[in-house]
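Mind having a look at this structure? Questions to follow.
Note that one protein chain of the assembly has been removed; the remaining protein chains are unaltered in position.
Coming up: chain A.
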Amino acid sequence: MKRQRILHCVSMLGIFLILFTGCTKIDYTQIDEPAYLRVFNNINYVQTMGSKDDKVPYFCMLINPKTGADGKFTGAEIVGDFLDKRDPYAPPYPSHIGNSNSLSNPEYPGKENVLVGPILNGFDLSSWAQIPSGEVRVVFAYRPKNTVPFFELEERLKNDILIDTVINLQSKEVYTLHLLQKDFVKKDHGILLRQENFYKLPLSDSLVYVNFYNMSAKGFWEADANLKDDDYKLASFKYGIKDEMNVFMSLYESQEELSHYAATVKGYRGKFMTTVKRNTSTNAVSPYVSFPLWASNKANGIRTDIWQRFDFFTPGMNPVTNPFYDSDSNTGSNWAVLNCLLNGKVRLTSNENGTLLPNLLVNVHSGKDNPHTFATVNTIEVVNGRVYLTTIQRKYAPPIY
């Protein structure tokens, strides 16, 4: 009896061992000489009566696609499927993965489970995907908005191509690729590949950096208002901004006072920052402008509660000569306001015309401090009536509990 039982146990153990050892074979994917790429679909759409019959800009991105004998796509080296319009906020870490149960991807790599960038010169590139460097063919194909993967779609649904082009990526360089509308009247589309330089610049970690782009389509701000998104949350950006705008910044002391009349940091009320020009063709990186992380004298070197308000004025106007009412949202594209505070969802209670984005600063538990405020590198992009914020963070010390 006993011997039988022991035999039984030993044989079961043997089987388990075999099963377990059989499972340990792992093929690690590796890309030699990668470039780091992040893709945004800036072509926006809304579901309204007026846009009912428009094509929905919902894409599948194919990098180095393989074609079958009949010239149709059968696969690709890299597939970024379900590429939806981008989110207003592109967070420094791909937090979409844990926060959504939809297949739609607000950016690439976004929710895709792919190899991502390393910590490069202190910057966390986990929102950038590794892509083979060199000349790569990029195709953006329209796809229906459903949950069927691109290559399982019916044949007739796979042939609508928006963009088919070749881009050149250098090894170990960081790129953002923007899918854009270039002409609002002619409805031309195109891409803009920008080689980022933030990881090469000697940026201080006690300054907050931001640069601005206006990637609006040609003729957007001049166009008839009924052709634009009728979304009240866009506020003064709804009708677009003019091709050349000056940016002024105010730093407010506290995110608890939700008013544009609240106290500002000394020296940072309507401070001129930079000029932004509409550009959908050249890939030059806009210069970064900065403000000190500890600008407020209420800050203690660990935590600060400041928030940012950006005024975009047409040349000739400034916060002092501003002829509009604070609550005017139809300013003839001469003035637009952006409030960056909290999570970008909380409106000011004062009567004003700003659209909302999250605070540029990152607050996380790091070391013994919870939260600890960190400086970041940011990009603010105006595309037609909308504004987008991309925040890049550094690597932080892990939390100590």
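Details
As a working rule, contacts are C-beta pairs under 8 Å (C-beta built on N, C-alpha and C of every residue); 3 or more make two chains touch, one makes a residue touch a chain; residues count from 1.
Just so it is clear, contacts and distances are computed from a predicted model.
Matching "Membrane protein", "Protein pafC", "Putative surface protein with fasciclin (FAS1) repeats" or "Branched-chain amino acid ABC transporter permease" against the UniProt entry of the left-out chain gives the name "Putative surface protein with fasciclin (FAS1) repeats".
Here the missing chain is touched by one residue of A:226, A:282 or A:321, and it is A:226. Checked against the full complex, the one of A:11, A:48 or A:121 touching the unshown chain is A:48.
Residues 46-50, 52-53, 146, 224, 226, 230 of chain A touch the missing chain (whole complex, contact as defined above).
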